[in-house]
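Let me begin by presenting the structure, written as structure tokens, before commenting on it.
Omission of a single protein chain aside, the complex is shown with its protein chains in their original locations.
So, chain A:
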């Protein structure tokens, strides 16, 4: 007997899609708190401050 392994995964996924559908704002670019943060702090995406705080690089670990 093979149990349906995906059932709990599907239920959790549905929960998040429900959260999306009932949200007052559906798109990231319309998030008012985020717009306020850019306006008063980071400026705009990919600004110098944004690059410094919110971007990163990766490491070739095969040499480490």
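FYI, a contact is a pair of C-beta atoms (placed from the backbone, for glycine too) under 8 Å apart; a residue touches a chain by one contact, two chains touch by 3 or more; residues count from 1.
Everything below uses one rule, namely that contacts and distances are computed from a predicted model.
Of "Thioredoxin", "Sarcosine oxidase subunit alpha", "ATP-binding protein" or "Ferredoxin hydrogenase large subunit", only "Ferredoxin hydrogenase large subunit" is the UniProt protein name of the chain excluded from the display. Panel shows chain A; residues 1-23, 25-34, 36-38, 40-42, 44-46, 50-62, 64 of it touch the chain omitted from the view.
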